[in-house]
Each structure stands twice: as C-alpha cells, then as structure tokens.
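One protein chain omitted, others in place.
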Amino acid sequence: MHKQKCIAMLLAGGQGSRLGPLTRNIAKPAVSFSGKYRIIDFSLSNCANSDINTVGVLTQYKPFLLNSYIAQGSAWDLDAPGGGVHILPPYVGENEGSWYKGTADAVSQNIEFVDSYNPAYVLIISGDHIYKMNYNKMLEFHKQKRAEITVSTLTVPWEEASRFGVMTCDDNAKIIRFAEKPAVPESNLASMGVYIFNWPMLKQALLEDSKDPQSDHDFGKNILPRQVKQGKRVFAYNFQGYWKDVGTIESYYQANMECLNMESSFDIFDARHNIYSNEDLLPPHYVGPTARIENSIVCNGCNVLGEVTNSILAQGVFVGEGVCIRDSILLPYAKVYDQTSVLKSIVGERAEIKERCLVGAEPGTGSEQEGITVIEDHHLIPKGSVIEAGQNIYRIR
Amino acid sequence: MHKQKCIAMLLAGGQGSRLGPLTRNIAKPAVSFSGKYRIIDFSLSNCANSDINTVGVLTQYKPFLLNSYIAQGSAWDLDAPGGGVHILPPYVGENEGSWYKGTADAVSQNIEFVDSYNPAYVLIISGDHIYKMNYNKMLEFHKQKRAEITVSTLTVPWEEASRFGVMTCDDNAKIIRFAEKPAVPESNLASMGVYIFNWPMLKQALLEDSKDPQSDHDFGKNILPRQVKQGKRVFAYNFQGYWKDVGTIESYYQANMECLNMESSFDIFDARHNIYSNEDLLPPHYVGPTARIENSIVCNGCNVLGEVTNSILAQGVFVGEGVCIRDSILLPYAKVYDQTSVLKSIVGERAEIKERCLVGAEPGTGSEQEGITVIEDHHLIPKGSVIEAGQNIYRIR
Amino acid sequence: MYNTIAILFGNSGFDSLQGLTLEGSIASTSFGGRYRLLDFALSSMVNSGIRTVGLVTPRYYRSILDHLGGGKEWFLDRKAGGLAILPGAIHGLTSHKINFRMRDIEMNIDYLHKNYAENVLISRCNQVFNFNYADALEFHNKKKADITLIFKIPEKPTDRHGRIHLFLDEAQRVNEIKKEDSEELKVPYFINQLIIRRKVLSDIIHGYKSLETVDLIQPIAENIQALKVYGYPFSGYLQTIHTVQDYFERNMDLLDHEIREKLFWGSDRIHTKVRDNPPTKYGFEARVRNSLISSGCRIEGNVENSIISRCVLIEPGAQIRNSIIMQRCTIRAGTILEYVVMDKLTEVKAGNVLKGNRDNPLVMKKTAV
Partner (left out) sequence: MYNTIAILFGNSGFDSLQGLTLEGSIASTSFGGRYRLLDFALSSMVNSGIRTVGLVTPRYYRSILDHLGGGKEWFLDRKAGGLAILPGAIHGLTSHKINFRMRDIEMNIDYLHKNYAENVLISRCNQVFNFNYADALEFHNKKKADITLIFKIPEKPTDRHGRIHLFLDEAQRVNEIKKEDSEELKVPYFINQLIIRRKVLSDIIHGYKSLETVDLIQPIAENIQALKVYGYPFSGYLQTIHTVQDYFERNMDLLDHEIREKLFWGSDRIHTKVRDNPPTKYGFEARVRNSLISSGCRIEGNVENSIISRCVLIEPGAQIRNSIIMQRCTIRAGTILEYVVMDKLTEVKAGNVLKGNRDNPLVMKKTAV
C-alpha cells in the first residue's frame, strides 16, 4: 500500500460519567481493562497495526494524566517522525476557547491540526470500544467503493438495534437511510462509531454543521444523517469480529469477564494482532504457598496469598492470606488485606480494603447476585467494613 | 548528582510582534537562527546538556506548528520516559479558559502540570535567548546557598541597565533590592530572565499573585520584587559567557551576524556543549562553478550559484547565477533568482525573490546603510522589484 | 507495508575498495559527503513502509552498528519488528560472485519464522539508488507471484560484464535466468533486489540446506518453471559499486544536478544518522567551485570538483581538486590534493602534495599519511 495519508481522530469523550467511580479521577480512555491494558490501548494498537501513525486524541479533560500515559506514543510504535499521538484538549485560540460541544465540534475545533497533515482520509474512532480491527481493510473498501464516507457496521440483535445508529443499505452496500437510536429500527445493521471520511468532504460538512444552531454537533446525530440525505456516497463496511462498547459499568464488567473465556471470539492472546500498552515495569507475579487461583487473569507485580476465582488482577495487586476474591476485577495496585472477601466487585486503582471486610455480598451467594459493587480508586475501606452488593463507593473529599 | 527533581518551564511568549514579519506565521521560539537552528534549540539543548529532561513550553499560540517542530523532543534527547517536552497552550479547564495574562499567570495556570512531576525545583527560562548555559551549575549554587530563589545575572554596561531587571546584592550574593527596568538603575547587575525556584515556595507565590488584582502577573515585575521585599532567600548567580536577547529585529540580526565572527565568545562549533536541532534531512550543499562564498555560513541542501558575502544561508536556500547576497540572512528554503541583489536583509522562510530585483539598497552602498529589510516568509517578490533599505515587507492576504 | 519484511545483506566482500573498508564494510563506507552506502538500500525499504529489517552483518560490525544505532533515523526503533541484527557466516574466503549466500539466511532462519509477513524484500548495500517498492509490491501481489525480480534495461551496451540477464514473456513472467556477458542491447538484467514469499524462501532454504553456500539466485533459476517468477522494472538512477573506480565515479556523479534531484529531492528522502553538526563556515579566503560540501566544515582554502564530508577543516591555500575527503579530515595550508580518496580522520600536513589520476584515484587510508 502507498502512503495512505490517513490520520485518525480518537474521540476520547467527556468525563464518562456512566462509568461512575472509575472515571472520577481518570479519563475514560485511561481506565484499566483486562488486567494489563487501558481502554485506549485497543484503539491505539489498532492504529499501529493498521499503519496509521498519526492520532489526535480529543478529550475534554485536563490533559496531564492522559498525557503521561500516552507519553510519546512509543508504547504503541506511534512515535515515528511526522506521526505521533497528540492530545487535543479544547484550547484558547484567537477568540476565547470553549468546551467541545459534541463529537463533531471537537473535530471542528481542530481543523487546523488535521490540515497540518494534509491527509486524504480521516478515520474517526472512539476511545471506549474494545475490539481488534485492521482499519486498512476498511480503507481499501472505502477506496474501492469510491466512497466519500464509510461507516463500519455490525449486525446486532434486533432488540438491541435501537441503542445504536442503524442504517439501511442498497445492494451495493450504499447507505440510503441512517437513523441514530431510532425508537423503531428498520434495520439491525448498527454503526460501531468508526468512520472514514474523505477529508475535504468532512471539512466542508463540519463547517456547515458548525453554523447550524439546531445541531448537537454530533457525528451520529447530525453529520451522518445529513450527508446521507444530501446523497453523498456513504457506504457500510461489514466488520466481522468482537466489538464491545464499555460505556457503562455493566458493559465494562461484562467485557472484562469475557476475557476469562478463552473460547470467546475476542482473544487477547493472538500475537498476530498484538495489543500494546504502556505498562509499568514490574517483576513477575508471586503466588504464595497458601494461594489458590482458578480461571483468572493475573498480571505482573501481583502478590497473591489468598484465593482468587473467576477474577482479574491487574498489575501490582496484593491479595492477602485468607482472602477470597470471586467474580471481581481488581484494578492496578489495589490491595486486599487478610481474611477479606470481595465478590462481584470492581476495586479501583490503589484502593485498599483492610482486614476482615465483606465487599459485594455474603460469601456463598455467588455471582447470580444482582448489582456490581464499585470502589473508587484510592479509596480506603476500613477494617471490618461490610459493603452491600451493588453499591458504588466514592471517596469523601 | 542525584535525581535532581528539577523541571523547566520555558516561557515561549506571545506573538513576539517585535520580530515583525518573522513571527507573523511562526511562534518566536520557532524562528530560524544562525542557519540551521531555531531559537528554541538553545534553551532545549541547554536543558538536555544539564540533565533536565522535562520541559513545559508555555505558548499563547495555536500549538500545532511548534508541536510539529518539537515533536517528541527526541531531537534534543528529551524523550526519556517520565520526561519529555510538553507544549502547554492556554486550555479550557473546569471554568472556561483564558489567555495567559503574563509570564507568572502562564505558570499559575499549569500548576497541576508541575505538580504531576512533584519537583523540588522549577527552572524558569525564556524562549528568545541565545546562550549556552549549564543550569546544573546554577542549581548547585542554589543548593549551596540554601536559596529559595536564584536569579541568573549578567553584568551589563551601565547605559543598558535600565532595559533589564537590575538587582543590588549583599556580600553573600543575596539580593536585597530588585527593580524591573528602573529609570535610574542603582546597579548594572542585570537579570537574564533565568530563575530557579523551590517549587513549594513558587507555588505559594503564584497563588498569592493570582489573587492580586493590581499585578501584571509577570515574574520580573511582580513575583521577584515581592519575594525580595518579603525577605525571602533570593540569590544572584553570576553567569559568565555569551547571552543575547533576540526579541527585536536589530538584536536578532546582530546575534546572527556575531555567529560569523569566530572570535566571538559564543562559538556554536564547540562539541562539548552541542546545540541540537530537529533538522530536515537534506543532502550536503552544492556550490556551483560560478559561485563565490566569503565569510559566510551555509547549511545542508543549499544550491549556491552566485556570490555570497558576510551572510547566512539556512537549509535549502537557492542562490541563482549572478546573484549578490551581502550582509544578509536567508531563512530556510528562501529562493533568490538570477541577477538579483539582496543587501542587509532578512528573507523569510520559503520567500522567493524573482530575477533582477534589488532588495535592501543599491549594490555598492555596503553594510553601513541604516535599516534592515525584512521579507515575510512565503512572500513572493516579483521580477525587477526594488525594495528600499529598511522596509518590512508583509504578504498581502 | 507491514506485511513485508526485509533482509539486507551488509556483508558483501568484494574488492573491499583497496582497504578503505578493511575493518569496516562496504555497507558503512561514507558516500556523497554525509551518507553511508547502506543508507540508500535501507531508506528505500523504510520509505516503502517496511518496518522490519534484518541486517546481515559482516565480521567487523562495529562501524555498521555505530551508524545504525537503534535504527531511530529509519523509524526502526519499534516494539513490533524494527531492526534485527543477523550475524553473517564467517568465511575466510569470500567470493564476489555470490550476492545472497543462503547460509547467511539459514543461520538466521528464526527471523523468517517469527515475523508473520507475507513477503520478504531482499537487497544489498552496495548500490546507490532511491526506489519506492510500493508499486513493485502491488505488482507482486496482483500477479500472485512467488518471486519478483527487479530488473533494469541497460542504457549502454555492455556497460558491465557478468550481469544476470532475465528473459521475460509479455506478461512479465521470467522464463529464463542466464548469467552471461551479453552484447545485446535492451536485455533486462537483474539488479540484485527481489521480493519473495516468505514461505517460498523458507522452503528454498530448507530444500537446499546441504548446498548452503550457493547464491539464492541459483535455486530460483533451477526452478524457474515450478515457481511463479516475475520481473519488475526499475527505471531510475541506479549504480552498483564494486571497485574503487566505481566508488570514485559514483561520488562524482553527485555533482550532476539531475542525479542529485533524482536521489535526494524526490518525495522520498535518503535517511542517515543525524550528527547535529553546526553549519559549514566559509572564511574570507575560501574559493569553492562545483563541489558538494557537508555540514560542520570550515573552509579557508580552494576546493574544486570534489566531495567534502562532515567536519573537514581546509586551511588557507590548500588546493583540493577532483577528490573525495571523508569526515573529520584536516587539510593543512598549502597542500595539493588531486584525484585522492581520503579516509576519515586523516590529517594532511602543510605543503604535502598527493596526486592520483582519474583511472587510479589515490586511496589514502586513515593511518597512511
């Protein structure tokens, strides 16, 4: 393939409040996933594995924390000269600046950034999706169809279709109607929120949209329906494979747990499409003489002395003696001290649960219990606490 | 030396309007200097040569152009994990954002950035100074004096002192009075605009200053005099060596021309304190059969067919046949076509001067002429034009 | 292009350029003022998007590794792929007839096994050119070729003996590979650059294991009917360096504006190690004509029709004509150099006179003057 002149704009979203305590201090793309990863690793690795080495990350947040995780992008091989990962928070320009008002507005405010690379194509992706995808194949499809816009699609169960942008296509995969979250969907072909645009066309569309006072400045709600209506060459690319939006606690929990199932179509162990991450440098994990680990994922730097079942331990986690961890996700450097039980819970980064606590439910009720318990990062649960199932525990400030 | 925990904040200033046409499109730190360098190379190389590998660059500009020059900082060996060069434009935070109101305000708005490195010391430097300095020696002085603030100083001629911040010291180099640009200076010990602060102290001072409605939020005007008045341990470090502010066309021109003088105390050829730059990858320069080059600096990628005297040719410059370049600075990729004369002029990046022009003066009047002619970057001077000495030529838009 | 990996043979023996490359290698020999010879092949690879390059190193590998470092300048300092060092077999005698010694690949067969790419691009380090392989790779894929040999049509009759000629049909399929001197014009010759399916290369190495000192072209020629072998033309500037005369002439070629344009000013740049030298300073006495001058020099003397490398000091009254001066040489006042190839770090004392001639440029080794 030739120099593809395709750059990516990654929508890293707002504060991701639907992830509750997990995103109170950390931008959503930087939330830990499946033990050693962070959510943004998947999109960035997809870019790297697709030869796309310039990525603009659009975030509302104060950029410092995300900055230090992404650093120079070298963790994802994205630090080539002329490329790289660039964090793009709202900035103060010639006029006083403002928050990004929507996904399309975020790109609009950075037209100058895109123009400085003079790309033929712009790939729009999202920072809260877990999937492995070769964007190149989609780009080839885009070129072959001589499309102006290509939307990557999934076939979803009909009952879920109204949660997505759904589209109706002609025989040639050209989209003839696009509806964002329709009450009565006329198709179950759903948008994954992954688009390729011809840049001059997108620039024009963004400028139009920015002048429309009625618009929410959103790709799915405004840009796409309008372009389809205008009769642009908008095509649907059919993606085959695992894809998951982790925008809510439930979907985040479920996607993590699916990593425990090796038969799942999403296999993080496949070396041909590796997921890279900017991991901390830690020694191998230690498993103590009294430990017992079953059907679980364990990362470097852990120290496991108790029992762990159907759970994910991110790097640097401590599990004390007599501890029982079940159906839970422990985020980096979480510590669970002796004789404590943690059931169907997500324990935030560097949170500490002291001795003899019960978190999530009484032992023995198992994973059928309703509700996922979430402990905010850096939170400390004192000795002997009992946290009922389904609670979201925030730190008091 | 131990981990010094010293990070640098580089004040890259406003639009640098005193550099006229040169900074209309390029932020001042990115302006070409001495052929192959850009102004910011000196400060960044000083940091690299002083083991300081974290630099925040405070700029008012849209950050994209400076971003692409600085890239990952690897050109200055500043891309180590945990370090790096970070461009910090005014950003939109929890409240709507605003321009930096002064040098101190720029740092104030980025307290969170500095805090994320938790440094013991913060070095404040400026993006428009040409000098070679080992900041480590100053830091050692700072530690040895148990100072809270150290100001790097130069002894200047008395008649120039009122252009600087000047200070009066006791025998122990402790500063007892500090006056910013005083009408009647009581000392000729001038501040170079290079400071080391103990970070907790500076943070406190910035918070105080930000609440003062009378303040211009400037280090020289507000922060330093106030701290001296409060009796803080503020010391003067005596810097020995070449130092030049290139904030005006005249000083910029003069500093460039001083590079032609090998006896000058500022020698860019010294390999022990190398100045790094992010240069374009160009072949060696070619000197044609009819060319004549005297007392000049020539960079890679030039193609010289005419006469060049007392001049600086940055990378990729073209000098056609029969051309006469004298006492001039040609910035990167400037092109001067056949039979044209350029005298005591600064020709901006990628500017083109077509055939048979006279730029700067009649040939033969020599460099005693008053006034420096400046051609804006990307400007095109048509065939046969005559530009009088001392003009600033802007592009029409 | 992450679907193609490369093997670059940096261990050519050859004439060793009369000792210029004795403890170095032809791959790391200075060329054109600021480059090393391997920069041309390596840049062509990375400019085509290839990000995994295995370099077969010669016995004296220090200078080559010094130059390459971590491969940063060629975008090869990566987690996935990047630059792999493949130590070549150590042979007392090297035959310059062999371009791609199969034993060198066999010794490093892991490299072929652990990089999941479809194709392997193979090239050597003794050629001066700038070629983006993107179109050739597309051709290779479209034809579903096993092997695509890159060829050139000779511009002059028999400008080099011992070439490998290719006989192609209209569909550009190669029917015969013949090593012979040909007086005929327009018979395409193989330029020692080829694309091969990784699987096919692996099979050939395995199948010919017992004959491992042969040249890879031999099994290809023997199996020309069984394999799908195609030819793809390269029409740009390409010169191969075998001898000191070649080396001298190819350097001098760079004084030609058109050749410089083709090599250095197209859309793809030749990458090389960045040294952060200051710019070159001309003194009041400098007289330079028709020469290529690198950065970091200080020139006070006379230079004509010459190639001057980085950080050369030329004192007043020194006269350099038709010469190649490598990096960090010092040419003292009043010396005269004509048709000289001067090794790096050499000092020529005041008033010395060194003269070669066009047919026999005088090669001055580092320790010789």
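Per-chain residue numbering starts at 1, and chain names A, B and C are given in the order in which the chains are listed.
Note that in this section contacts are C-beta pairs under 8 Å (C-beta built on N, C-alpha and C of every residue); 3 or more make two chains touch, one makes a residue touch a chain.
From a predicted model like this one, the values you see are computed outputs, not experimental measurements.
**Student:** With the full complex in mind, choose from A:Leu10, A:Ile149 or A:Ile275 the residue touching the hidden chain.
**Tutor:** Checking each option in A:Leu10, A:Ile149 or A:Ile275, the one touching the absent chain turns out to be A:Ile275.
**Student:** Pick from C:Val274, C:Leu313 or C:Ala333: which residue touches the chain that isn't shown?
**Tutor:** C:Val274
**Student:** Kindly state which of the options A:Ile111, A:Met201 or A:Val287 is in contact with the chain not pictured.
**Tutor:** Selected residue, touching the omitted chain: A:Val287.
**Student:** Name every residue on chain A in touch with the hidden partner chain.
**Tutor:** 34-36, 74, 260, 262, 268-269, 274-277, 279, 281-300, 308
**Student:** Touching residues of chain C against the unshown chain: what are they?
**Tutor:** 60-62, 65-66, 69-72, 76-77, 79, 82-87, 108, 274, 276
**Student:** So that we can see where the missing chain sits, which residues of chain B does it touch?
**Tutor:** 1-3, 48-49, 51, 74-77, 80-81, 271-272, 274, 276
Definition applied: only the chains that are shown with their structure count from here on.
**Student:** List the centre-to-centre spacing of chain B and chain C in whole Å, with centres computed as mean CA coordinates.
**Tutor:** Computed value for the inter-centroid distance: 41 Å.
**Student:** Enumerate the residues of chain A that touch no fewer than two other chains.
**Tutor:** In chain A, 74, 81 touch at least two other chains.
**Student:** Would you pick out the residues of chain C that each touch at least 2 other chains?
**Tutor:** none
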